[in-house]
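Removed from the display is one protein chain of the complex; every other protein chain stays in position.
Let's look at chain A:
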Amino acid sequence: MKVLKRYGALYVMMVPVIAYFLVFAYYPLVKGLQTSFQDYRLMGDRPYVGFANYSAVMHDSMFWDAMVNTLVIGGGILLFTFAAPLIIALSLNEVLRTWYKKLAQMVLYVPHLLSWVVVGGIWIFMLSPDSGLVNMILVHVFHRAPFNFLADSTWARWIMIWLATWKEMGYTCILFLAGIVSINPSLYEAARIDGATRWQQLIRVTLPQLGNTMKVVFLLNTLGILRIFDEVFVLRNPTIATKVDVLMMYTFQKGILDIKLGPASAASFFVLLLTLALTLVVRRVTRFDEV
(Lines give C-alpha, C1' and ligand atoms only; values in the text may rest on other atoms or scores of the structure.)
Protein backbone atom coordinates (compact mmCIF):
# COMPACT_ATOMS: atom_id res chain seq x y z
CA MET A 1 0.00 0.00 0.00
CA LYS A 2 2.78 2.34 1.01
CA VAL A 3 4.61 1.45 -2.18
CA LEU A 4 1.56 2.27 -4.26
CA LYS A 5 1.06 5.56 -2.52
CA ARG A 6 4.64 6.54 -2.97
CA TYR A 7 5.21 5.29 -6.49
CA GLY A 8 1.65 5.07 -7.80
CA ALA A 9 2.05 7.91 -10.29
CA LEU A 10 5.13 6.23 -11.75
CA TYR A 11 3.26 3.00 -12.39
CA VAL A 12 0.45 4.96 -14.04
CA MET A 13 3.05 6.50 -16.35
CA MET A 14 4.16 3.04 -17.41
CA VAL A 15 0.65 1.79 -18.18
CA PRO A 16 0.36 3.04 -21.79
CA VAL A 17 3.85 1.81 -22.64
CA ILE A 18 3.25 -1.64 -21.23
CA ALA A 19 -0.16 -1.84 -22.88
CA TYR A 20 1.37 -0.88 -26.21
CA PHE A 21 4.13 -3.45 -26.01
CA LEU A 22 1.70 -6.15 -24.94
CA VAL A 23 -0.61 -5.54 -27.91
CA PHE A 24 1.95 -4.66 -30.59
CA ALA A 25 5.02 -6.63 -29.58
CA TYR A 26 4.35 -9.56 -27.26
CA TYR A 27 0.94 -10.59 -28.54
CA PRO A 28 2.05 -10.64 -32.20
CA LEU A 29 5.05 -12.70 -31.18
CA VAL A 30 2.87 -15.33 -29.53
CA LYS A 31 0.26 -15.07 -32.24
CA GLY A 32 2.91 -15.53 -34.92
CA LEU A 33 4.25 -18.64 -33.25
CA GLN A 34 0.72 -20.00 -33.00
CA THR A 35 -0.08 -19.15 -36.63
CA SER A 36 3.04 -20.88 -37.81
CA PHE A 37 1.56 -24.16 -36.57
CA GLN A 38 -1.88 -23.56 -38.03
CA ASP A 39 -3.59 -23.90 -41.33
CA TYR A 40 -4.52 -20.25 -41.14
CA ARG A 41 -7.61 -19.28 -43.08
CA LEU A 42 -9.24 -15.91 -42.94
CA MET A 43 -12.65 -17.51 -42.35
CA GLY A 44 -13.64 -20.62 -40.46
CA ASP A 45 -11.61 -22.76 -38.10
CA ARG A 46 -7.87 -22.89 -38.09
CA PRO A 47 -6.71 -26.42 -37.42
CA TYR A 48 -3.26 -27.08 -36.04
CA VAL A 49 -1.03 -28.77 -38.56
CA GLY A 50 2.16 -29.38 -36.60
CA PHE A 51 5.30 -28.54 -38.49
CA ALA A 52 3.64 -28.66 -41.91
CA ASN A 53 4.17 -24.94 -42.54
CA TYR A 54 7.79 -25.21 -41.56
CA SER A 55 8.39 -28.14 -43.82
CA ALA A 56 6.54 -26.40 -46.65
CA VAL A 57 8.89 -23.45 -46.26
CA MET A 58 11.90 -25.72 -46.00
CA HIS A 59 10.96 -27.42 -49.24
CA ASP A 60 10.34 -24.18 -51.07
CA SER A 61 13.25 -23.39 -53.34
CA MET A 62 12.24 -19.72 -53.32
CA PHE A 63 12.89 -19.67 -49.60
CA TRP A 64 16.39 -20.97 -50.07
CA ASP A 65 17.03 -18.51 -52.88
CA ALA A 66 15.91 -15.79 -50.50
CA MET A 67 18.18 -17.19 -47.80
CA VAL A 68 21.21 -17.18 -50.10
CA ASN A 69 20.39 -13.67 -51.30
CA THR A 70 20.00 -12.43 -47.74
CA LEU A 71 23.29 -13.90 -46.64
CA VAL A 72 25.21 -12.68 -49.70
CA ILE A 73 23.72 -9.19 -49.81
CA GLY A 74 23.54 -8.83 -46.03
CA GLY A 75 27.06 -10.17 -45.62
CA GLY A 76 28.32 -7.76 -48.26
CA ILE A 77 26.57 -4.84 -46.64
CA LEU A 78 27.93 -5.91 -43.26
CA LEU A 79 31.52 -5.91 -44.50
CA PHE A 80 31.31 -2.73 -46.55
CA THR A 81 29.38 -0.68 -44.01
CA PHE A 82 32.03 -1.70 -41.54
CA ALA A 83 35.14 -0.99 -43.58
CA ALA A 84 34.07 2.13 -45.47
CA PRO A 85 33.03 4.18 -42.42
CA LEU A 86 36.18 3.08 -40.61
CA ILE A 87 38.37 4.36 -43.41
CA ILE A 88 36.38 7.59 -43.63
CA ALA A 89 36.51 8.17 -39.89
CA LEU A 90 40.28 7.70 -39.87
CA SER A 91 40.58 10.01 -42.81
CA LEU A 92 38.33 12.64 -41.22
CA ASN A 93 40.37 12.45 -38.06
CA GLU A 94 43.49 13.41 -39.99
CA VAL A 95 41.90 16.51 -41.47
CA LEU A 96 43.56 19.60 -40.02
CA ARG A 97 40.98 22.21 -40.85
CA THR A 98 37.95 22.03 -38.59
CA TRP A 99 35.54 23.59 -41.06
CA TYR A 100 36.43 21.05 -43.72
CA LYS A 101 36.03 18.21 -41.27
CA LYS A 102 32.62 19.47 -40.19
CA LEU A 103 31.48 20.04 -43.73
CA ALA A 104 32.54 16.58 -44.85
CA GLN A 105 30.88 14.96 -41.86
CA MET A 106 27.65 16.83 -42.51
CA VAL A 107 27.54 16.06 -46.22
CA LEU A 108 28.39 12.38 -45.77
CA TYR A 109 25.57 11.99 -43.27
CA VAL A 110 22.81 13.36 -45.47
CA PRO A 111 21.91 10.17 -47.40
CA HIS A 112 21.11 8.47 -44.11
CA LEU A 113 18.28 10.97 -43.61
CA LEU A 114 16.58 9.98 -46.84
CA SER A 115 14.16 7.15 -47.34
CA TRP A 116 14.97 4.18 -49.53
CA VAL A 117 12.32 5.36 -51.95
CA VAL A 118 14.20 8.60 -52.47
CA VAL A 119 17.64 7.00 -52.58
CA GLY A 120 16.30 4.29 -54.88
CA GLY A 121 14.58 6.84 -57.07
CA ILE A 122 17.73 8.90 -57.43
CA TRP A 123 19.98 5.94 -58.21
CA ILE A 124 17.59 4.13 -60.51
CA PHE A 125 17.69 7.29 -62.52
CA MET A 126 21.45 7.83 -62.18
CA LEU A 127 22.09 4.27 -63.34
CA SER A 128 19.54 4.21 -66.12
CA PRO A 129 20.97 3.30 -69.52
CA ASP A 130 19.56 6.11 -71.65
CA SER A 131 19.84 9.30 -69.63
CA GLY A 132 21.51 8.44 -66.35
CA LEU A 133 24.59 10.32 -65.22
CA VAL A 134 26.67 7.21 -64.62
CA ASN A 135 26.11 6.01 -68.16
CA MET A 136 26.78 9.46 -69.56
CA ILE A 137 30.18 9.30 -67.90
CA LEU A 138 30.73 5.77 -69.19
CA VAL A 139 29.89 6.82 -72.72
CA HIS A 140 31.56 10.21 -72.93
CA VAL A 141 34.59 9.79 -70.70
CA PHE A 142 35.39 6.10 -71.04
CA HIS A 143 33.84 5.55 -74.48
CA ARG A 144 32.02 2.45 -73.37
CA ALA A 145 28.58 1.30 -74.36
CA PRO A 146 25.81 2.27 -71.92
CA PHE A 147 25.06 -0.44 -69.44
CA ASN A 148 21.75 -1.23 -67.78
CA PHE A 149 22.99 -1.83 -64.27
CA LEU A 150 19.67 -2.59 -62.62
CA ALA A 151 18.58 -5.09 -65.24
CA ASP A 152 21.71 -7.21 -65.02
CA SER A 153 21.50 -10.07 -62.59
CA THR A 154 25.26 -10.36 -62.18
CA TRP A 155 25.44 -6.79 -60.97
CA ALA A 156 22.22 -6.61 -59.00
CA ARG A 157 23.59 -7.82 -55.66
CA TRP A 158 26.62 -5.60 -55.92
CA ILE A 159 24.41 -2.62 -56.51
CA MET A 160 22.33 -3.43 -53.43
CA ILE A 161 25.51 -3.66 -51.36
CA TRP A 162 27.04 -0.57 -52.87
CA LEU A 163 23.97 1.62 -52.44
CA ALA A 164 23.44 0.52 -48.84
CA THR A 165 27.04 1.45 -48.16
CA TRP A 166 26.60 4.82 -49.85
CA LYS A 167 23.51 5.53 -47.78
CA GLU A 168 24.71 4.36 -44.38
CA MET A 169 28.43 5.07 -44.24
CA GLY A 170 28.06 8.58 -42.85
CA TYR A 171 25.98 7.29 -39.97
CA THR A 172 28.36 4.55 -38.89
CA CYS A 173 31.24 6.95 -39.37
CA ILE A 174 29.96 9.05 -36.48
CA LEU A 175 30.20 6.06 -34.14
CA PHE A 176 33.82 5.52 -35.12
CA LEU A 177 34.62 9.21 -34.76
CA ALA A 178 33.23 9.14 -31.24
CA GLY A 179 35.49 6.21 -30.49
CA ILE A 180 38.49 8.13 -31.82
CA VAL A 181 37.69 11.22 -29.77
CA SER A 182 37.69 9.21 -26.57
CA ILE A 183 41.22 7.87 -27.11
CA ASN A 184 43.58 9.10 -24.43
CA PRO A 185 45.73 11.91 -25.93
CA SER A 186 48.73 10.89 -23.87
CA LEU A 187 49.03 7.78 -26.03
CA TYR A 188 49.68 9.98 -29.05
CA GLU A 189 52.11 12.06 -27.04
CA ALA A 190 54.07 8.99 -26.05
CA ALA A 191 54.06 7.75 -29.64
CA ARG A 192 55.37 11.11 -30.86
CA ILE A 193 58.14 11.16 -28.34
CA ASP A 194 59.14 7.74 -29.62
CA GLY A 195 59.30 9.29 -33.08
CA ALA A 196 56.17 7.78 -34.61
CA THR A 197 55.02 9.36 -37.86
CA ARG A 198 51.38 10.22 -38.41
CA TRP A 199 50.89 7.02 -40.35
CA GLN A 200 52.47 5.00 -37.56
CA GLN A 201 50.31 6.75 -34.98
CA LEU A 202 47.26 5.82 -37.03
CA ILE A 203 48.22 2.15 -37.30
CA ARG A 204 49.71 1.66 -33.84
CA VAL A 205 47.51 3.87 -31.68
CA THR A 206 44.21 4.82 -33.28
CA LEU A 207 43.29 1.47 -34.83
CA PRO A 208 44.00 -0.75 -31.81
CA GLN A 209 42.27 1.71 -29.50
CA LEU A 210 39.14 1.52 -31.63
CA GLY A 211 38.70 -2.18 -30.93
CA ASN A 212 35.68 -1.82 -28.68
CA THR A 213 33.88 0.57 -30.98
CA MET A 214 34.47 -1.84 -33.84
CA LYS A 215 32.85 -4.63 -31.88
CA VAL A 216 29.78 -2.53 -31.13
CA VAL A 217 29.41 -1.45 -34.74
CA PHE A 218 29.87 -4.98 -35.99
CA LEU A 219 27.21 -6.30 -33.64
CA LEU A 220 24.74 -3.57 -34.57
CA ASN A 221 25.31 -4.17 -38.28
CA THR A 222 24.94 -7.92 -37.90
CA LEU A 223 21.49 -7.48 -36.43
CA GLY A 224 20.52 -5.53 -39.53
CA ILE A 225 21.44 -8.26 -42.03
CA LEU A 226 18.19 -10.19 -41.89
CA ARG A 227 16.05 -7.08 -41.82
CA ILE A 228 16.85 -5.80 -45.31
CA PHE A 229 13.52 -5.00 -46.92
CA ASP A 230 12.91 -1.43 -48.05
CA GLU A 231 15.96 -1.32 -50.27
CA VAL A 232 15.12 -4.50 -52.12
CA PHE A 233 11.44 -3.69 -52.31
CA VAL A 234 12.25 -0.37 -53.93
CA LEU A 235 15.06 -1.42 -56.25
CA ARG A 236 13.97 -4.86 -57.39
CA ASN A 237 12.50 -5.59 -60.78
CA PRO A 238 11.44 -8.87 -62.40
CA THR A 239 14.76 -9.29 -64.21
CA ILE A 240 16.85 -9.36 -61.06
CA ALA A 241 14.27 -10.64 -58.57
CA THR A 242 15.79 -14.11 -58.17
CA LYS A 243 19.14 -12.56 -57.28
CA VAL A 244 17.95 -9.97 -54.80
CA ASP A 245 14.70 -11.11 -53.17
CA VAL A 246 15.63 -11.43 -49.51
CA LEU A 247 13.93 -13.24 -46.63
CA MET A 248 11.72 -10.32 -45.64
CA MET A 249 10.64 -9.99 -49.24
CA TYR A 250 9.73 -13.70 -49.23
CA THR A 251 7.68 -13.25 -46.04
CA PHE A 252 5.94 -10.21 -47.47
CA GLN A 253 5.15 -12.02 -50.71
CA LYS A 254 3.81 -15.09 -48.94
CA GLY A 255 1.93 -13.34 -46.17
CA ILE A 256 0.58 -10.08 -47.51
CA LEU A 257 0.30 -10.73 -51.24
CA ASP A 258 -0.50 -14.46 -51.37
CA ILE A 259 -2.27 -14.42 -47.96
CA LYS A 260 -0.63 -17.66 -46.90
CA LEU A 261 -0.22 -16.62 -43.31
CA GLY A 262 0.85 -20.01 -41.99
CA PRO A 263 3.96 -20.48 -44.11
CA ALA A 264 4.72 -16.76 -43.87
CA SER A 265 4.70 -16.94 -40.08
CA ALA A 266 6.89 -20.01 -40.19
CA ALA A 267 9.36 -18.12 -42.38
CA SER A 268 9.25 -15.18 -39.95
CA PHE A 269 10.20 -17.47 -37.12
CA PHE A 270 13.14 -18.78 -39.07
CA VAL A 271 14.25 -15.18 -39.43
CA LEU A 272 13.76 -14.56 -35.73
CA LEU A 273 15.72 -17.66 -34.75
CA LEU A 274 18.47 -16.77 -37.21
CA THR A 275 18.69 -13.27 -35.75
CA LEU A 276 19.09 -14.70 -32.27
CA ALA A 277 21.67 -17.22 -33.46
CA LEU A 278 23.64 -14.56 -35.32
CA THR A 279 23.62 -12.30 -32.28
CA LEU A 280 24.90 -15.06 -30.06
CA VAL A 281 27.62 -16.00 -32.52
CA VAL A 282 28.81 -12.44 -32.95
CA ARG A 283 28.73 -11.80 -29.22
CA ARG A 284 30.83 -14.89 -28.74
CA VAL A 285 33.28 -14.14 -31.49
CA THR A 286 33.81 -10.52 -30.56
CA ARG A 287 33.59 -11.27 -26.82
CA PHE A 288 31.17 -8.43 -26.59
CA ASP A 289 30.51 -9.08 -22.92
CA GLU A 290 34.09 -8.31 -22.01
CA VAL A 291 33.89 -4.80 -23.37
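The rule we apply is simple: a contact is a pair of C-beta atoms (placed from the backbone, for glycine too) under 8 Å apart; a residue touches a chain by one contact, two chains touch by 3 or more; residues count from 1.
Note that in this section contacts and distances are computed from a predicted model.
Its record in UniProt calls the unshown chain "Carbohydrate ABC transporter permease", which is the match among "Biotin-dependent carboxyltransferase family protein", "Protein translocase subunit SecD", "Carbohydrate ABC transporter permease" or "(Fe-S)-binding protein". Checked against the full complex, the candidates A:F63, A:W116 or A:F149 give a single residue touching the omitted chain, namely A:W116. Although one chain is hidden here, its contacts on chain A can still be listed: residues 3, 7, 9-11, 13-14, 16-18, 20-21, 23-29, 31-32, 35, 88, 91-92, 94-96, 100, 103-104, 106-111, 113-118, 120-126, 130-133, 135-136, 166, 171, 174-175, 178, 185, 188, 192, 197-199, 216, 220, 223, 226-227, 229-230, 233-234, 237, 248, 251-252, 255-256, 261, 264-265, 268-269, 271-272, 275-276, 279.
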